[in-house]
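Excluded from the complex is one protein chain; the other protein chains are retained at their positions.
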Amino acid sequence: MRMRDVSLLVLVIGLLCFMPNGSWAKDVRGVTDTEIKIACLVDLSGPGKYGGPPIADAGRDYVAWVNDTGGINGRKINLIVEDNGILPSTTMIAAKKVIFKDEIFAIAMNLGSAGSSSILPLCEENQVVLMPHGANKKFYDPGNKWVFVPHTVQYSMASRAVEYILEKNSKARMGIIYQDDGFGKEGLEGARAAAKFMGSSLVKAAPYKTGTIDFSPHMNAMREAKVDFILLWTYLPQSASIIKQKVTMGWDVELISNNTTGVPPLFAIIGESADGYMLVTPFAPGWMDLPGINRIKKITKKYGNYEKTLGNPAYPDYLYLAGWAYIEACVQGLRLAGRDLTPDSFVKALESINDFDMGGLCPNITFGPERHVSSFSSLILRANGQKKRFEIIDPIREPKTPQK
Amino acid sequence: MQQLSGNFKVSYKADRALFQNLWVKSWLAIFIVSMILAPFFVSRYQLSILNEIGIVVIGALGLNLLTGYTGQISLCHGAFVGIGAYTAALLASKLGVPFLISLPLSGLMAALLGMVVGIPSLRLKGLYLALGTLAFGFIVEYILFHWDLIQGDMGMAVPKISFGTFTVRTERQFYFLIMTAATIAVIFAKNIARTKIGRCFVAIRDRDIAAEAMGIPLAKYKVMAFAISAFYAGIAGCIMAYYQKWIVPGSFDLSLSIAYIAMIIMGGLGTILGSILGAILITGIPHGIVYFTDVFKESCPAISGLIVDFKLGIFGLIIVLTLLFEPRGLVGIYQRIKVYWKTWPFKY
Partner (left out) sequence: MEKIIEILFNGLSMGAIYALLALGFVLIFKSTGVLNFAHGELAMFGAFICYTFAMLFNVPYVIAFLIALVLGAILGGVIDTLFFRKMLGEPLFTTIMISVGLASILTSTAGMIWGHDVYSIVSPFTQKTLSVGELVLSQGSMYTIAASIILFILFLIFFNRSLLGISMRGAAEDPDTAGLMGINVKKIHMIAWALGTVVAAVAGMFLAEQSFVRLAMSHIGIKAMAAAILGGMESIGGAIIGGAIIGIVEGFAANYLSGMELGNFYFGDIKDVAAFAIMIIVLMIRPHGIFGKEKVERV
């Protein structure tokens, strides 16, 4: 092959790039006369494996109920649950499959914030509404036309936690142990902002690499700084390890953590030592007698597997309820969009949701043209080691620290 | 490598030729034509898979030049891809550098760091080199994770490719761009392999002390091997960054390096065709798993959970099985089949 041939080839290929691009579909992708396809990307196999199945269960139960009670404006929902393995690369594979192969209309839930960030350009390009879990502030600030977050973000929750502590005791010395990635850093920022707002500051901040479970240096550093309260922006294994460390050290420090660690498996791992452990979370515990939760239980009993899910005390109920809130927000938007369902009409419909009543299960959902996050409020729970469950000690409230 | 009889050359030029005989040339022509026509016949989903394969082929070529031809073990190839990707992202988003300039620059940046890794390789052999490259990979991952400029693990955005007023937007346009780059990369790699540089690489792989005794400057060629392989990786990373439009440090860790190694082992160490075949197979496997679990999802949900767990182990299994049963990979299998057909009913 001579240079001349090679350059000719390159020229031809280059010209072909300029070929006009035909439109792929005249109809709206994912919507037919009788059904709407939506996808739920959760981790069923990888590191976030304990998070995926409850959310998938919630999605399936809710969709079964909707389809059984007339569907949405005459269309049934076809829910596709896809494993995204939580990592960005596998999430990308899953997203490509559901958008290009299954041709879904919207992604009602994607577990994992790094994965959500990585598929955002893809969703933008193909006009797919994305609702990321693992809520981070940047999903709504600056935000994106296609991204909606029906969840309180980490920043707001951290602010709320710090405010709660400082309200009760304005001289409390607070430290924070946070995961050394976007999730943890956002907790750090929220906590710092709230502390500053309340006229105080965080005494010590100790990051840890994702996956670490040896916290002796961090706890030692906290003890040396004479900290009274430690804010834990961690995942479940780390929280359990820290509680273990606290007992080993014989140190009576109070711990308050974020929503991902507030699940019954915590008791399975460390038993009664979890007593007194506090949490900030947008979702009320599943055993409580609230209208929103009772409604969910009724639906699950009829359409799902109640004994295995909400009826099971060892079940991570927080995740089920979170999944429920996501799919409910999504379906509400679909309802309001009416019969003429397109990506743009869906976005407008979502933005018109105002104070949608969740019955005390979590803060009511409000979206708006400038506001793609559902709420800033959360509540504070405390773990009861004997009864092996969490109890509400401070109801749903917004943090006073400015959230923008 | 078994050479069949009947493959005689009558001039030095013919012996040195890039594509040896008419049979290869005609199949190549058919292949090129089908590649050009492909985007008009396959679905968008399949086109996106082909794009991924194209990007990965470039990286695999680089690694094969280093490990297959020069025999240097490198466990940090993923890190070089990451360096290329982040260089491109930084140049494009912070400095507004156009694609045609950021492409070679990200390759050069990766090559520079490749030389940095190459210099210790003069002292370290075998297992120490493997560990050294492993450590380098971890350090690069750590830096990418913690550098505030690139926003750590939340990732950073990459603007679109544009040539003047024309922006590359659809899968089809990306396809032509990627395939052009891949073709040029393949031609360059094949060229390197057949020239003095390639022969020096192979000599170093076979017996480096003897090569030095024969007059090949080890330092120059070992560092060059690392630099070239990193350059290829950087280019692949750059295109990947533009294609995905969002990059996170988490995708450039040890598992990416292992995937690349699986590609060249499975495809065939020390061959250009092997890199391409390996790239196709390894990229296709996760998609294949997704496809299969889709088919089985409704019928038996329990199994689909297990199969999906397999995704993590499948590369390891491929590497192990290939090395145990066919160390020369797909190319080895292909050559065995070719020899069998050509010499049947004789044995050789």
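In order of appearance the chains are A and B, and numbering begins at 1 in each one.
Following the convention adopted for this analysis, a contact is a pair of C-beta atoms (placed from the backbone, for glycine too) under 8 Å apart; a residue touches a chain by one contact, two chains touch by 3 or more.
Since the model is a prediction, treat every value here as computed from it, not as a measurement.
J.: Just name the one of A:198, A:249 or A:392 that touches the chain not displayed here.
T.: Of the candidates A:198, A:249 or A:392, A:249 is in touch with the missing chain.
J.: Of A:164, A:183, A:208 or A:283, which sits in contact with the chain we cannot see?
T.: Counting the whole complex, the residue in contact with the absent chain is A:208.
J.: Please pick, from B:227, B:261, B:282 or B:331, the residue that touches the omitted chain in the full complex.
T.: Within the whole complex, the residue contacting the unshown chain is B:261.
J.: Just one of B:22, B:95 or B:209 touches the chain that is missing; which is it?
T.: B:209
J.: Thinking of the whole complex, not just what is shown, which of B:136, B:201 or B:252 touches the missing chain?
T.: B:136
J.: Contacts of subunit B with the missing chain: which residues?
T.: Against the missing chain, subunit B presents residues 67, 71, 73, 75, 120, 123-128, 130-132, 134-136, 138-139, 142-143, 145-149, 207, 209-210, 213, 258, 261-262, 265, 306, 309-320, 323-324, 327.
J.: If the hidden chain were put back, which residues of subunit A would touch it?
T.: So the residues of subunit A touching the missing chain come out as 45-50, 180, 205-209, 211-214, 216-218, 220-221, 224, 236-237, 240-241, 244, 247-250, 265, 269-270.
Quick note on the criterion: only the chains that are shown with their structure count from here on.
J.: Distance-wise, how many Å sit between the C-alpha centres of subunit A and subunit B, to the nearest whole number?
T.: Chain centres of subunit A and subunit B, defined by C-alpha means, are spaced 36 Å apart.
J.: Touching residues of subunit A toward subunit B in the complex: what are they?
T.: Residue positions touching the partner: 1, 6, 9-10, 12-14, 16-19, 21, 24, 44-46, 82-83, 85, 87-90, 92-94, 96-97, 100-101, 113-114, 117-122, 125, 136, 138, 180-182, 185.
J.: Quick one: which bits of subunit B touch subunit A in the complex? Just the residue numbers, please.
T.: Subunit B reaches subunit A through residues 18-19, 32, 36, 43-45, 48, 145-146, 151-155, 157, 166, 168-170, 172-173, 176-177, 179-180, 183-184, 187, 244-248, 250-251, 286-287, 290-291, 293-294, 305, 308-309, 311-312.
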